[in-house]
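The complex is shown incomplete by one protein chain, all other protein chains being positioned as in the whole.
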Amino acid sequence: MRFEDIDTTIQTLGEAKIPSPLLQPTERGGGTYFVDDDERILLHVNQKEVAELKKRDLPAPAFESAGPRRKIYFDPSKLRCALVTCGGLCPGLNDIIRSVVLELHHRYGVKHICGIRHGLQGFIPKYGHSTVDLTPESVVSILDKGGSILGSSRGDQDIEEIVDSLERMHIGILFMIGGDGTLAAASKIADAITTRGLKISVIGIPKTIDNDVYLVARSFGFDTAVDIATQAISGAHNEAEAYPNGIGLIKLMGRESGFLAATAALARQDVNFVLIPEVSFDIDGPNGFLDNLEERVTQRGHAVVVVAEGAGQEFFLDRQTQHDASGNVKLYDIGLLLKDRILSHFQERGIPMSLKYIDPSYIIRSLPANSNDRVFCSFLGRDAVHAGMSGKTKLVVSHWNNHFVHVPMDQVITQRKKVDPAGKLWATVLEATGQSSLKNPTSPNEE
Amino acid sequence: MRFEDIDTTIQTLGEAKIPSPLLQPTERGGGTYFVDDDERILLHVNQKEVAELKKRDLPAPAFESAGPRRKIYFDPSKLRCALVTCGGLCPGLNDIIRSVVLELHHRYGVKHICGIRHGLQGFIPKYGHSTVDLTPESVVSILDKGGSILGSSRGDQDIEEIVDSLERMHIGILFMIGGDGTLAAASKIADAITTRGLKISVIGIPKTIDNDVYLVARSFGFDTAVDIATQAISGAHNEAEAYPNGIGLIKLMGRESGFLAATAALARQDVNFVLIPEVSFDIDGPNGFLDNLEERVTQRGHAVVVVAEGAGQEFFLDRQTQHDASGNVKLYDIGLLLKDRILSHFQERGIPMSLKYIDPSYIIRSLPANSNDRVFCSFLGRDAVHAGMSGKTKLVVSHWNNHFVHVPMDQVITQRKKVDPAGKLWATVLEATGQSSLKNPTSPNEE
Amino acid sequence: MRFEDIDTTIQTLGEAKIPSPLLQPTERGGGTYFVDDDERILLHVNQKEVAELKKRDLPAPAFESAGPRRKIYFDPSKLRCALVTCGGLCPGLNDIIRSVVLELHHRYGVKHICGIRHGLQGFIPKYGHSTVDLTPESVVSILDKGGSILGSSRGDQDIEEIVDSLERMHIGILFMIGGDGTLAAASKIADAITTRGLKISVIGIPKTIDNDVYLVARSFGFDTAVDIATQAISGAHNEAEAYPNGIGLIKLMGRESGFLAATAALARQDVNFVLIPEVSFDIDGPNGFLDNLEERVTQRGHAVVVVAEGAGQEFFLDRQTQHDASGNVKLYDIGLLLKDRILSHFQERGIPMSLKYIDPSYIIRSLPANSNDRVFCSFLGRDAVHAGMSGKTKLVVSHWNNHFVHVPMDQVITQRKKVDPAGKLWATVLEATGQSSLKNPTSPNEE
Partner (left out) sequence: MRFEDIDTTIQTLGEAKIPSPLLQPTERGGGTYFVDDDERILLHVNQKEVAELKKRDLPAPAFESAGPRRKIYFDPSKLRCALVTCGGLCPGLNDIIRSVVLELHHRYGVKHICGIRHGLQGFIPKYGHSTVDLTPESVVSILDKGGSILGSSRGDQDIEEIVDSLERMHIGILFMIGGDGTLAAASKIADAITTRGLKISVIGIPKTIDNDVYLVARSFGFDTAVDIATQAISGAHNEAEAYPNGIGLIKLMGRESGFLAATAALARQDVNFVLIPEVSFDIDGPNGFLDNLEERVTQRGHAVVVVAEGAGQEFFLDRQTQHDASGNVKLYDIGLLLKDRILSHFQERGIPMSLKYIDPSYIIRSLPANSNDRVFCSFLGRDAVHAGMSGKTKLVVSHWNNHFVHVPMDQVITQRKKVDPAGKLWATVLEATGQSSLKNPTSPNEE
């Protein structure tokens, strides 16, 4: 889908008629900052692309700006909000929880904020998870803790049961922090709410350690993940350099998108091969990975390889597909496959070497956010609150061209954001690593 | 100056006729990435602003995209480059040096890269600083070190002497990493080069720990500075909370712009007052800082105050202006002034309290870059090389609307980037701190 | 006082008759670990010193080992404990609080643990600080927070009022975490308890960021302080190296003992001068600090100086002595004095230079403990509980010759631990820095 075909219209529950409590005279030095609904951020910033739209007589598409509105839809004194974190952990979850609660409580005066425990399970009575009252006191010290104080879970739950639960609890705004599975559920929940004629706003905050949500330029927690991944690469590099023909092999998260592997590789520039899901490669053959690795190792004495977990899944095509609780396809372990193939390749060639395999796995996603992500989460949480209070719904708070914007929920789940093999990020990785295409002239995979 | 009045034209030394070495068949998987000179990034992304330009029949201004060109100007085999770091330290200097050297050497095949020691002094014979040969070997391990392996210095040097020196060394591209003083000198150097009819490209990489260079959305090292500043705030908050009526007062860098203070305050959200140069405040009076602080402390038991070094300089107007070696106005110490005033205020009111003053000073800028800044520096350095190799000159590599662009050197030194008191950053700081205007109804400063 | 004159006898409240709950069959793999009262750790480990004692027919003195006893004095089901943190912050306070609470609650079954707020003030009704119930739930997440969840305060309070308060609250064991002022108060409290015929155990845990409590080989938090101080030194070194004739001057804590300055200097070995309270030095004169500094700077181009805040106090002898709330002598600022003297010295000599002054101050002591200190605090807290439960009193838990021991409270407050100018630590600092005596042949200070 091209940007110009994206429907950027944001749904609302109804007219926002109540003057925002943020309008009340606070003697602020900087004046009072509000955003109008017609403030919009262009999707395109490339002059050529804009010019071409013009040629085709198409309007340049733009996302609604996030931020506080002068009029709000909900009466803060009567409003009950719910907050839920779903799917895998991600640095910054607690920062967003804190930011949402502090903004609702201190700025809008909303006193009833309910934390749903263990993701979508928390809505379903049979699991028996109780809810948590969220207050400034209960969130003030959670910044230095990784994970989510609300917990999480994987897997779908019945949409109608979830909406039943929202009705029972008299929730007015539901904040859902989760990945594309969660956002798909959120979209269905919003639809069910509409069908029932309820007035519940559903606001999504996209979460993905892989930085792969479509139309979301930057995901919270990703920068922290790069930080931690860099540590693993640094260790692997030290191991590789120390031993004769030393090889450091690091597996990083990245199911369908290689942003983490590509970005972390640029942070150290000590990496010689980066393998990501978006760019297929050959393991064998004259220009395959193994021969290239052998050349590097025998010429330079060591090598560092970073592989994203979703890379090279085509090498497992003969095996049966399995799924996890969330319905995600279970990935085969490309890290262990490469480890085995490297070991046997060098053994066959009679070249002594020393391979160190490092899989930081969950460490990447379960530690507290760094400062950069904290600042980002502070904005995300507050803008989610502003969006909900104004009666908007079925949207996610996104970051686009350096601005916080509202994106309709259905748009972000149409596809994943991918590393563009022809774009600047991958080109820079190729420059930094000096790696070749790793494809044989007539690769069987491409025939 | 409004964006639409900015001249975005980039100067060149002449026609780039030599096919780039990056074009040579490398069997790259992702195709080869090149940028054309007519790829441009819009300065505006706000739909309204673009619409208004259209109404006024003005073209939307756009910056030239940074990146590798298909044709280059310099013959790599004969080219000599020089690199200099000037002014105050900043996390990431060594990352940029490394990135420039690796790109020049490995990708373009430039073998003569000369490091100038101690900033502009390094060009002037009387200082006697020798130069350093920069090779992949000499830069490979400098990543984990803060500071600059080339050193730096403050202060102007004679432009003609600098150009003499460039001529003597047969330099083709001069990379200058520095703040606005350095960029002003770079601009004059470029002009003197033109006057002499020389073919030397001058490429600037803007450096500012205060994140205050105009038309540069993000400066390298700033994110690391926020990280370290956050640590100081965290310590101050712990001190303040521990003692009855505890006050933590942190002074942070920020001569004319309060980005560091404002951003670091958002990272912890433990801060109750942020004072920056862009927003004036009263110390005394019914809504002045001291009475507000007293109210917070007596009601909540503790308070944290972050002050940028350039804030409140109007309180020193009666004192004589002094300048440092670079000609910068020496700032009076607002941190110590506030410390004294707070102590005497509480003593006068007979309120026992415990004040802890923390000034992390140079720690903020002299430590190694974090991963985020490292990735950023990796791009900056490579794009600086691409710009220079293509024969462009008198430009800085900047980041704008999430893209790397070329900005004419003269444009970035016309003014400083400031925190907009009516914008989102400051509004969010006000929300997070809950601080009032800190201005009295008829403040004498405003009369 | 020589070790052989130290009275190592530990006071008890009475016979410990109750079998320890730790004795109950727990099917432990490692058997059950208990310490008998006659397990003792020798004060001397130097063979010569032991031999000399033998010659003089003196018994080798030994401290009672810390650890769980088979019989305890207090009935856990009826026991109420109190915990207070006093004086300056120190990394690890929350770790000790957590360790004490978890051990009392989970292992001994003590359910009533009372946290006293804001140090000794918390006992005195007029301050109006309420107490805090300490439970496993309330302490489980405090590890990642610096400071003390109980807060602290400086200054003495009336001993009888404190004991009144203990009586009112029916406290059986009082855990006091504090420096030598606090331990002196603790000793008086224990005496007042004896005078009143009460059965309250007073257990001290020595706290000192300066690592200067006598008979305590290692203080909690010190290792973390070294970590943080090292960061400041690293920054100062980068600053010094970068500028022509660059000087980095770092002031570190260390009122009467220079352990922090000396140890942090060894961590980087980038330091050229270390100035501590234990070793006097001349500022002026042919072998004074300034001339030595000038020599180093002019020969090597840069220098790094670390000064402990208590060093060189003799240079302020003409000024009036002031005291802080705890009655400590207020130190004059040797850091600022040296800064001024260095600046004027180089100006007088006409030598251009660049001085960077760094005072990390409270950052050193207000951040969370590192892993090493956490493990140490875990042991300290548990051993404090074991000591108290067994009915011992008026002791501190100390670390001596790598073992945790009980030391009578009165012994540790007789003097401060100092860096031995003739010992290995200082000799190694001199080797690492290469600094001279910094004393003139006939120094006026020594006449």
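Going by the order they are written in, the chains are A, B and C; count residues from 1 in each one.
Here is the rule we use: a residue touches a chain if its C-beta (ideal position, glycine included) is under 8 Å from a C-beta of that chain, and two chains touch if they have at least 3 such contacts.
It should be emphasised that the depicted structure is a prediction, and the values quoted were computed from it without experimental measurement.
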{"item": "Residue touching the undisplayed chain, where the options are C:207, C:268 or C:296", "value": "C:268"}
{"item": "Absent-chain contact - pick from A:115, A:146, A:206 or A:421", "value": "A:146"}
{"item": "Candidate in contact with the missing chain, chosen from C:301, C:352 or C:421", "value": "C:421"}
{"item": "Residue numbers in chain C that touch the chain omitted from display", "value": "22, 26-33, 38-42, 44-48, 50, 60, 62, 67-68, 98-99, 102-103, 106-107, 143, 217, 223, 226-227, 230, 263-264, 266-269, 279-281, 287, 370-372, 374-375, 378-379, 382, 401-404, 421-424, 426-428, 430-432, 434, 436-439"}
{"item": "Residues in chain B touching the chain absent from view", "value": "141-142, 144-145, 368"}
{"item": "Interface residues of chain A (partner: the chain not displayed)", "value": "89, 118, 121, 127, 129, 145-148, 151-154, 231-232, 234-239, 241-244, 354, 356-363, 365-367"}
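In the analysis below, only the chains that are shown with their structure count from here on.
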{"item": "Farthest chain (mean CA position) relative to chain A", "value": "C"}
{"item": "Inter-centroid spacing, chain C versus chain A (mean Cα positions, whole Å)", "value": "45"}
{"item": "Between chain A and chain B, centroid-to-centroid distance (C-alpha), Å", "value": "29"}
{"item": "Residue list for chain B, restricted to those that touch at least two other chains", "value": "none"}
